[in-house]
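A single protein chain has been omitted; all remaining protein chains appear in their positions.
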Amino acid sequence: MDLDLSEDQEFFRDTTRKFLESEIPVERVRKLADDPGGFERSWWRRGAEMGWTSMLVPEEYGGGSLAGEGLLDLVIVAEEMGRLVSPGPLLATNVVASAVAERGTPEQQQALLPAIVSGDVIATWALCEPGGRWQSDEIGVEALAKDDGFVIRGSKEPVEAGGQVDQFLVTARTDEGLTQLLVPADADGLTVTAMESLDLVRRYAALRFEDVFVPASAVLGEAGNAAADVERQLQVALALQLAETVGAVDRIFEVTLEWMFDRFSFGRPLASYQALKHRFADMKMWHEANQAAATGAACAVQNRSENAPAVVSSAKSYVGDHATFILQECVQMHGGLGVTWEYDLHLYLRRATVNEVQYGTPREHRERIARLIGMDEETQ
Amino acid sequence: MDLDLSEDQEFFRDTTRKFLESEIPVERVRKLADDPGGFERSWWRRGAEMGWTSMLVPEEYGGGSLAGEGLLDLVIVAEEMGRLVSPGPLLATNVVASAVAERGTPEQQQALLPAIVSGDVIATWALCEPGGRWQSDEIGVEALAKDDGFVIRGSKEPVEAGGQVDQFLVTARTDEGLTQLLVPADADGLTVTAMESLDLVRRYAALRFEDVFVPASAVLGEAGNAAADVERQLQVALALQLAETVGAVDRIFEVTLEWMFDRFSFGRPLASYQALKHRFADMKMWHEANQAAATGAACAVQNRSENAPAVVSSAKSYVGDHATFILQECVQMHGGLGVTWEYDLHLYLRRATVNEVQYGTPREHRERIARLIGMDEETQ
Amino acid sequence: MTDTNPNIEDVEAFRLRARAWLPDNMPPRQEGVGHFRDFDRGRELQKRLYDGGFAGVCFPVEYGGLGLTLEHQQALDEETIDYAMPLVLNVPTFTIIGGTLLEFGTEAQKQRYLPPIIRGEEVWVQFLSEPTCGSDLASLAMRATLDGDAFVLNGSKIWSSGAHAADYAICVARSNWDVPKHDGITVLIVKIRQPGITVEQIIDTNGGDEFCQEFFDDVRIPVENVIGPVDGGWTVVRGLLAHERNAMGNASPLSSGRWLTPTETGRSDLMELAMTSGQSANPEIRQLVAEDYALRYVQDETTRRVGTGMASGHLPPTAGALLRLMGARAGVRRSDIALTIAGSSAAAWHTGDPAGQMGSRYVGRQAVEMGGGTTEMQRNLISERLLEMPREVAADRGVPFNEVRHNAMPARGNKG
Partner (left out) sequence: MTDTNPNIEDVEAFRLRARAWLPDNMPPRQEGVGHFRDFDRGRELQKRLYDGGFAGVCFPVEYGGLGLTLEHQQALDEETIDYAMPLVLNVPTFTIIGGTLLEFGTEAQKQRYLPPIIRGEEVWVQFLSEPTCGSDLASLAMRATLDGDAFVLNGSKIWSSGAHAADYAICVARSNWDVPKHDGITVLIVKIRQPGITVEQIIDTNGGDEFCQEFFDDVRIPVENVIGPVDGGWTVVRGLLAHERNAMGNASPLSSGRWLTPTETGRSDLMELAMTSGQSANPEIRQLVAEDYALRYVQDETTRRVGTGMASGHLPPTAGALLRLMGARAGVRRSDIALTIAGSSAAAWHTGDPAGQMGSRYVGRQAVEMGGGTTEMQRNLISERLLEMPREVAADRGVPFNEVRHNAMPARGNKG
């Protein structure tokens, strides 16, 4: 959480928190574990009314943010959802909304944005491919020009909420280069297969494109020249992912610290044992650093800072390593209770682990940093 | 230290320790820091009398061990030398002695072994090459057949005690493959340049071979077919290096544990603080593991176990990572005193650090393990 | 364990007899996980060994054993390395329970309980931990009230592995609340399946159901089932824990057959995953697989060193805590490596992809830091017992148990 939220933002945060706490407390999340979709459309529409899908969309299409910095408002929602391991395609839908808002034709915008803002349509980004490939130069799905349109071939996985959405934004490759296409979920030749997931309510699917035809009007942005758009989408995704992780850790750190005071051993509260106190000091430091990194990344993306690519990867790799570490420490502090299904902690650890490895692992983002800071250049 | 030394070995250890404590205590090591050679020949001869150079040599050449397991006796010396950060080419000379004893012609053995055993001749192995190359397939120094002999070209560095020895064992490459040659220190065309060293008394040098001619009788073992000999030498070197490191840590762990009882803070001994106690528990565990690994490696080399290559690299990589870590923890326990020149701890940290990165870094040995356990084989 | 009998069978003769008998009588080795689901298989295998005259090698003849030496057992272990063995009965049944009964049991208890153990007929577990105990085992609050010729037990036990599939338990209870915690403890033999005892399986974060919680409602245990003195059971508990550490250091003579050591099992699961996921040439992945290999090697050597050191007396029995600590840290590291190798497949995978297990494994990784006493307790033990650093201040030292602050019993079904 940024320490310097505006009054409007604080109010927004409080409203969001109250809504989530009353509408989708963790007991409800547990029940959704058995739901094939992992969330309910009607609930998502109500979230949309709260502004969850409008922050990155211009006012003319029903969008709007608190003070013109939509991403900084949206990360507040992501963080609150992290605090309650909420379901819902917040990241997925907003990445697509943002891409369409920034690069779509008026027709594309009119067709998609109002429906996304109202919560009637949900969308996701089909970026990653089998074998953990997600970087621009690894994209293998082909889009071949044909009859004033494109034929798409190849596989995308894992795709977040792939089995639940109405609309895909597919990152593919034409002869000219990276190209993005808007593909409806019911397109002919598209097979969507549910995958298993570590998270209780976040669903993933594998998409198989077998000669899926889309008209030229499906291209988002410029065919063959989508690299910058893909980078931007990645940054938006990471900013939201980071905020969610930080929110999850924040909640568990609070709960665990409380536990330390309540639980006694040898007649003393656990909180009085120096070996444990020192581990909490480290956790507190890492958690402050995680929050600083997540806030810094969101600001860099919001402001389109020149160094945003390296900043988001720095935050992603640091938070990826430290968030799950803190949560594992919190499991340990709880003793046996911490490894039981019935205690909520593992729901948070699952979410943070999923976030750690989706949209690039910490290791992959460090490799990206090495490239971004010029390690491939000639030695001077 | 192996927990199950024989009575003879315990006696040998005690004698060695007493000799080192009286002849070369740490204050004396500090004075040798300014000596270009880092040790005195006369002292080395007295060590030789104690058996430091005879353990890997057959009795016919004046050698002999306690009970036929020379390497297991010799690691006792290495460990005791580690406890006092002693100078002297123990590893360097014994690797050559062992190689000549195992693979030398009777002439080579007669020429070198008695003189090594008496301490009159010291020798070292010139294996490593610039850029941190030391594995068999990286050797670049050439030995070209010429006139019933070989012409050697190229650079070897760092070479332990390279500026102090009488005799080099050079690992080179002929057209047929790896070849080892015995080269006297005063050979024509050989330039020896002293290098700087992190250790106070262990010296290294760079060797430059500019068309150095040696007769065919200089070949140790079989020309072109030395890979197994090189592997064996590496194993002997690592067993000795590991024992020395373990000895260094053993001494500092003792001293630091004592310090914890003597030093008071807030009216309590440092030893009473749980956060520090838990760090000592970890240190104790790593140190036991280091000792187990070093003993296991020495046994595997002594017994020529089939898995000795992977065993020594496992021990080397594990001990390399953990020995210096323990020593750094001990520095921290000492506070400011631990980072002063005047306090002895840094001498041990220097020795352990040098051992960590010589004859392969932990990282390089892990890469070696990956190869040895079959990661380059086809997936089944 | 038994006096050397000059008339006992020679070790080599014993070995050869086993070598001849095994092929026709024991099935080939099949590594299990030591799970309660193997209990029945364990009973059957042990019965076969018993019928062949190879059960209870180091147990005394008078209680159904063979009265032989550790060397005989080791010879049997070597001969049976390629055969299926009832390994699941070693801990706790043979080593911890058997050792504790031999050390502290009455003659009648030994006569009654040891023979069925050796015949593989009765499987035991331990009822030690309680929901309110945490690391402080001696703060247990199961109430044992003397009523005529029986103790009446009320309370709850937890973290007993496979209790619902076992027959008997050693149960530790509080018989006196007016004295400091160590002075009011009584140890009892409890038949698990009897009125008043409800066994519930606990689902862990990975969906596993190994652990149980037991609820005791007015369970009557006859006084002849008390092991050691009434109110003086803490000595028995300490002995029991020593048998446990011995077993962990592979230093118990009551153990029969052994697990393959990690370096004997060939390719590790991590290497397998790296190879099959096409990452065998990735230098960072190679580092991790090799680190795991080295760690397993060093762990083996450390077990050998500490185990023989405890056996020879060079190391005290508490040195077992070093193995427990190392095992836990290595287990955690391995889960981290597994996650890194699995990468994004740990989060979302196709059914059947082994990489998909690595996320769950990571989520449940702390279990190894809790079983058999938390890692923090091991660090206390090592620093205070092995290194003799000062003991932690215990606010309950010398204070009657009923005046000490305890944890409240969580409500059943509490989610914390």
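Labels for the chains are A, B and C, by order of writing; each one numbers its residues from 1.
Note that a contact is a pair of C-beta atoms (placed from the backbone, for glycine too) under 8 Å apart; a residue touches a chain by one contact, two chains touch by 3 or more.
Everything numeric in this text was worked out from a predicted model, so none of it was measured.
In terms of the touch definition stated at the top, the absent chain reaches A, B, C within the entire complex. Within the complete assembly, A:Ala370 is the residue of A:Ala33, A:Ala67, A:Ala228 or A:Ala370 that touches the hidden chain.
Across the entire complex, the residue among A:Arg13, A:Arg30 or A:Lys277 in touch with the chain not shown is A:Lys277. Chain A residues in contact with the hidden partner, per the touch definition given at the top, are 3-4, 257, 260-261, 269, 271-272, 274, 277-278, 280-282, 284-285, 288-289, 291-293, 295-296, 307, 310-311, 313-315, 317-318, 363, 365-370, 373-376, 379-380.
What chain B contributes to its contact with the hidden chain is residues 128, 131-132, 134, 157-158, 193, 195-199, 204, 206, 259, 262-268, 270, 273, 275-276, 324, 328, 331-332, 334-346, 349-350, 353-354, 357-358, 361, 363-364. Seen from chain C, the chain kept out of the figure touches residues 282-284, 287, 393.
Just so we're on the same page, only the chains that are shown with their structure count from here on.
When every chain is reduced to the mean of its C-alpha atoms, the one closest to the centre of the whole protein set is C.
Taking each chain's centre as the mean of its CA atoms, A is the chain most distant from chain B. Centre-to-centre separation of chain B and chain C, using mean CA positions: 41 Å. Counting only residues that touch two or more partner chains, chain C has 278, 376, 379, 392. Within chain A, contacts with two or more other chains are made by residues 273, 275.
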